[in-house]
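Here the complex is missing a single protein chain, while all its other protein chains stay put.
For chain A:
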Amino acid sequence: MPKMNTLLSRANSLFAFTLSVMAAVTLGCILTTAFKDRSAPVRLHVSRILLKKVEDFTGPRTKSDLGFITFHIYADLEKTFDWNVKQLFLYLSAEYTTKSNAVNQVVLWDKILLRGENPKLDLKDVKSKYFFFDDGHGLKGNRNVTLTLSWQVVPIAGILPLVTGSGRVSVPFPDSYEVAKAF
């Protein structure tokens, strides 16, 4: 049956050609946005800090410093979105140094911003989403806890860069613990 052979070889060439074209177009898409600057202006403001000492119920069951922070976030991420961005994963992290650890980073809050959603953030009185436990007692009297807003750019295809916003705020933590209230 001669027809079956040519049909098979035609289907084979068509399939191979489709794959090559798709690969080339994907590579082109990736290259157009690979070197783009993804930073954006950010303004952060902390309105309230509270310090407690509690047994860390999220993991190691030792008494550790627990911080409660309320903050405002203002960011304009419109320029970060382009046609090769599927979503932005935003996270607010606190970074500080303690006697026992040179680098401490704790993510306090995060948000997923999909393409199409409002890229201008103006959030007030945001409470931390995750428990701010320290690995020990390094928050008490800590003069320099820096909050930054960063985001991970998730493309439709390509590189996954991590960008930190330009605005950051450093706050001191109180020198003493609050009496533990039921919450």
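Criterion: a residue touches a chain if its C-beta (ideal position, glycine included) is under 8 Å from a C-beta of that chain, and two chains touch if they have at least 3 such contacts; residues count from 1.
Note that in this section contacts and distances are computed from a predicted model.
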item	value
Identity of the absent chain, which is to be given by its UniProt protein name, from "Serine/threonine-protein phosphatase 2A 55 kDa regulatory subunit B", "Gap junction protein", "Ubiquinone biosynthesis protein" or "Signal peptidase complex catalytic subunit SEC11"	"Signal peptidase complex catalytic subunit SEC11"
Candidates A:39, A:70, A:93 or A:170 - the one touching the absent chain	A:93
Contact partner of the left-out chain, one of A:41, A:59 or A:141	A:59
Candidates A:49, A:126, A:156 or A:169 - the one touching the absent chain	A:156
Listed residues A:13, A:26, A:47 or A:166, member touching the removed chain	A:26
Chain A residues that touch the omitted chain in the full complex	1-2, 4-5, 26, 58-60, 86-87, 89, 91, 93, 95, 100-107, 110, 112, 114, 130, 135, 150, 152, 154-160, 162
